[in-house]
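The complex is shown incomplete by one protein chain, all other protein chains being positioned as in the whole.
Note that the chains take the letters A and B in the order they are written out, and that residue 1 is the start of every chain.
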Amino acid sequence: MALVVRRPQLKWWEKIYLPVIAKGLVITMRHFIRTLTGRTKVTMQYPEEKWNDQLPEHYRGAPALVTDEQDRERCVACQLCEFICPPRAITIIPEEIPSEDKWAKVEKRPLAFNIDMIRCIYCGLCEEVCPEQAIFLRKDYAITGESRAEMVHDKARLYEVGGRRVGLVNKWNDLK
Amino acid sequence: MDFIALAISAVKIVGLVFLVIMPMVAYAVWAERRVSALIQDRVGPNRVGFQGLLQPVADGLKFILKEDFTPKNVRTGYYWLAPALTMVPALLTCAVLPFGSQLFGEPMVIANLNAGPLFIFAIASLSVYGIVLAGWASNSKYPFLGGVRSTSQMISYEISLGLSIIPVLMILGDLNLGRMVQDQSVNGWLMLPLWGDRFSLKGLLLLVPVVISFVVFTVSMFAETNRLPFDLPECETELVAGYHTEYSSMKFALFFLGEYAAMIIGSGLAVTLFFGGWSLPFGWLSWDGKADIPWWQGLIHMATFFGKVVVFILFFIWVRWSLPRFRFDQLMRLGWVFFFEIAVINIILTAGIMMLVK
Partner (left out) sequence: MADDLVNVQIDGTWHQFPKGTRMIEACRQAGVEVPHYCYHPKLSSPGNCRMCLVEMGMPPRPKPGEELARDEDGRLPIQWMPRPVIACANTVSENLGIRTESALTKSCREGVMELLLINHPLDCPICDQAGECRLQEFSVEHGTGGSRFREDKVKKPKNVDIGPRVRLDDERCIMCSRCIRFTAEVADDPVLGFTERGSHTTLAVHPGRRLENNYSLNTVDICPVGALTSTDFRFQMRVWFLKETESICTGCGRGCNTEVSSREGSILRQTPRENNEVNSTWMCDQGRLDFHYVNSEARLTQPLLKGSEGHRAVSWEIAVKTLADKLAGFESSKIAIIASARLTNEDLYLVRRLAQQLGVKELDVIARFGEDDGYLVAADRNPNSRGAVLVLGLDSDPGSRISGIRRDIESGKIAALLAIGEDLTSPEGGFSPALLSQLEFLGQIHHTANATADAAVVVLPGATSFEKSGSMVNVTGRLQRLAPVVPLPGEAREDWLILRDLLQALDGGNGAGSSDEVFTLLAHEVSAFEGRTLASISPLGEVLIETGETVPLLEREKGRIAKGEIVG
């Protein structure tokens, strides 16, 4: 059955639209005056005013890698974050941990771990998917650089930003 | 003698175009951005210079430095011609606008033509070629559609634009813009007939057709300058950027500036025809064009003119950020079915009033 859409019957003064146009003009004028006189303030003047002290707990800034209490890099290069990352910002080259290394039993670690911060959309999926609790989104949001290359955070930079994080599940200990 | 007249003309042209119109265009853009921001509870450009006042300079610099990209399949000659063709008519029309009364004995108009409004319409209608050429020479579908839309829109609204000012010409009985203003200065503005000759029953009665005429004129002006709510040739929701989709750098800027220049000239014309041009209300410091006036009075008149233009431009901006865009069929209907008829009836109405009321 055809569905009949009933359009409202417009009166003649509605049909010439002038009243609604006037109404619209009044509304925009009201906003104009309010903003001009400073009664409405929405925008924050960024470099002078910052949000830092009000960042919510769940704020998602730049992703970074962390080490555990024993300064072991938590990441085992499982590449799940590389897989999940929607804009494909992450590139990982895995390597085997050499047998003389203290953590040789972990077997695998990233040789290179790059996050292209021009691509990253701060979605936090990498943090969510990581089975080793190795990658976290930090509160840093002002990620700048003068070249594309500078905007690619390599492994060293990621650990520098991430630092050491304690109190997580420690899968690798003396027993294992 | 001739040489001096030429020199004075040149000074007036350069002064008006480069010292007044161009900066006004630049600042109209700035005003547009700031006002639209305020209307939308934002801030707008406020970083370059005090309150962002140097923003136009930065923008200009940016436009010049941007890569001037010419797509491969365009018809190059026309493609290059098009931006100039939109900018030039807009600037040409300002030749006949009286932007002041008199300064040091010189009438403040570049060309004191006896057919001012006709000249303006003649030249302004050329600007459509710029857009049509841009649309066609780009050799791309969206610009093409933009160009087609622009043509039909311009043709439609030129008619009501022309018809809408006939009552004004009938009332003032003159085609020289300078004398039209002098008349209004002494006898009362058409839209404010509260002093002089026009403060009479006839003058007040004539206010009815004048207001109608003003509304039709203003709306048609919006359509002629491709301003929202009639910016269908560049309607970005449907046509990417319409006729200038394929343009970049300074060529794009020329389109952009052409639109604003046309807007300024349109405002100037509206002010001249309906709001007494450079004259102050209630016959203050009025001038009938006969005796010379002191230079300070001339300056005040000029300031008055540009003040009125600025108010008009702000109105343009205000409307743009308040109204949604029309649909193309609505636009055509409005032009042909309403404005055309209203303008014609308005002429008869004016004639009737002028005949019957003494």
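Miscellaneous remarks
Going forward, a contact is a pair of C-beta atoms (placed from the backbone, for glycine too) under 8 Å apart; a residue touches a chain by one contact, two chains touch by 3 or more.
Predicted, not measured: the structure shown is a model, and the values here were computed from it.
The chain not shown here is in contact, across the full complex, with A.
Among A:21, A:78 or A:125, the one in contact with the hidden chain is A:78.
In the complete complex, the residue from A:23, A:105, A:148 or A:164 that touches the missing chain is A:105.
One chain of the complex is left out; on chain A, the residues touching it are 76-80, 82-83, 94-96, 105-108, 131-132, 171, 175.
Basically, only the chains that are shown with their structure count from here on.
If you check the complex, the residues on chain A that touch chain B are 21, 24-25, 27-29, 31-32, 34-36, 40, 42-43, 45. Within the complex, the chain B residues that touch chain A are 35, 37-43, 318-319, 321-323.
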